[in-house]
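Now for subunit A:
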Amino acid sequence: MAVRANPNLLKQLKRYGADDVTKCFHCGTCSATCPLSQEPFLFPRKSMRYLQMGLGDRLKGNLEPWLCYYCGDCSDQCPREAQPGETMMSMRRWLTAKYDFTGLSMLFYESRTAEVAAIIVVGILSGIGFYLLGALSGGDFGSYPGFIPGHNAEYLTELGWDVKSVVLVMAVFVLGLLGINVLRMWWFTTGSRKDLNVPFDIYMKHILLCPWHFFTQKRYSECDKKKPWVVHIILMLGFVALFAVFLAHMIWQDDTHAHTYLGPLAGVMLVGASSFALSGRLNKTEAHYKYSHHSDMNFLYMCLFVGLTGLAQHIAGRIGCGAFANFMYILHMMGAVPMLLIQLPFTKWAHLVYRPHAMYFAAIQADVIAGREGAKGASAVPHKQSA
Partner candidate 1 sequence: MTTECKIGVYVCSCGTNIGKMVDCDAVTGYTKNLPGVAVCKSYKYMCSNPGQEMIVKDIQRYGLDRVVVAACSPRMHEPTFRAAISHGGLNPYYLEMANIREQCSWVHDDHQQATDKAKALTCAAVKRVPFHEPFDMQSVPMNSASLVIGGGVAGLTAALELADANQPVYLVEKDGKLGGNLARIDLTSPYLDSAKDLLAERICRVTKNPKITVMLNSEVESISGYVGNFKAQIKSNGEAVTDIEIGSIIVCTGFREFDASKVGEYGYGRFPNVVTSFDLEKMLKEGRVVMKDGKTPKYVTIINCVGSRSGKYNRYCSRVCCMTALKYANGIKSAAPDAFITNLYTDMNAFGKGCEDFYRRSAERDTIFMMFDKHAPPTVSAAGKGEHFNMLVKVNEILSGEEVEIPADMVVLMVGMEAREDSMNVARLVNISRDKDGWFIESHPKLDPVATSTDGVFIAGACASPKDIPDTVAQARATTARILAKICQGEIWVEPVYAEINEDLCSGCRVCNELCPYSAIDYDPVKKRSAIISVMCKSCGGCVAGCPSGAIKARHFTDKQIFEQIEGVLEWASSRA
Partner candidate 2 sequence: MGFEPRIVGFLCNWCSYTGADLAGTSRIKYQPNVSIIRVMCSARIDPTFVLKALSMGADGVVICGCHPVDCHYISGNYKAMRRFPLLKKLLKEFGVEDERVRLEWVSASEGQRFSEVINDMTDKIRALGPSKIRVQLDADKVER
């Protein structure tokens, strides 16, 4: 079936960072260099080809950008400086925008102003919200005493219904959005493909790959360079730990063990890894830090901000500066909420959902393709016997 070349795709992808893709002359060095590139997913060359030729539909149904973890070896080896690594990164941004049905993702990716403005607006609104929440509920919003003058609040161990319901609404909103988008991703890459026709049990067979890749980033560790994986997993585990602390606090009101030990540790991991990555990007130290889209920078700045404010709040609370701790807490939330509402569903952070799913879908596709080829081989056997 013929596919129509879209003359504007290239121009569009340039806004996502694919500036050098036209330099590629398809020698295939990138695909040969990449240790992750294996049958039936040989990348990045083919994806670069789809992009060059403006085959948007092919690109939309392509999982390969997600299978790349961007160690940068391909970009280093490219004889034409076509930056295959960065091109794959741009395609991930573009795919994130394509998966999102609201169109906000496209807006935030294509316009730096839009993303920054959205973060600021959500940040200010959540600041005001938390402040009012504290004020309305008698000055207590689950943190430290001594913040709002005139209210002699006690340090509360139990969170109020108001905070819980705000969190619940946010969680439903974010998970709903991501759920729908993941379903779209599934449809574009796997579901709509009539040639695949995946049986249900194959979906079940590989389902554990999702959490496996989410928590271990096993595939990243298979890159030849190990350092990027280490930095990434520190950052990721920092978030996981923070999320655990948050859950413990929310559900069991635990603020002793988790808060005392895991919280600061997670904060340090977050600050350490994000400042390493930020410094790398600003100094362009490694291949994968050479090119930065505004979404990359914004995400790292937010990570650093959330980590630093969280740590400051914690330390202030421990040493008894309740007012300062509360101030930091509001700042912390002014960072955390936009991250959760903007960056998680719409921009950079969305990859935490799409990437493990891509591994999952890829394993399913590979299984179906291998099964089909196995069947071909099987049909050849009786032929041989008869001959």
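Behind the choice of candidates: all candidates are chains of the complex that A comes from, given by their letters.
Note that in this section a residue touches a chain if its C-beta (ideal position, glycine included) is under 8 Å from a C-beta of that chain, and two chains touch if they have at least 3 such contacts; residues count from 1.
These figures come from a predicted structure and were not determined experimentally.
What touches subunit A in this complex, out of the candidates 1 or 2, is 1. Contact residues of subunit A toward candidate 1 in the complex are 1-5, 7, 10, 22-26, 46, 49-50, 52-55, 58, 80.
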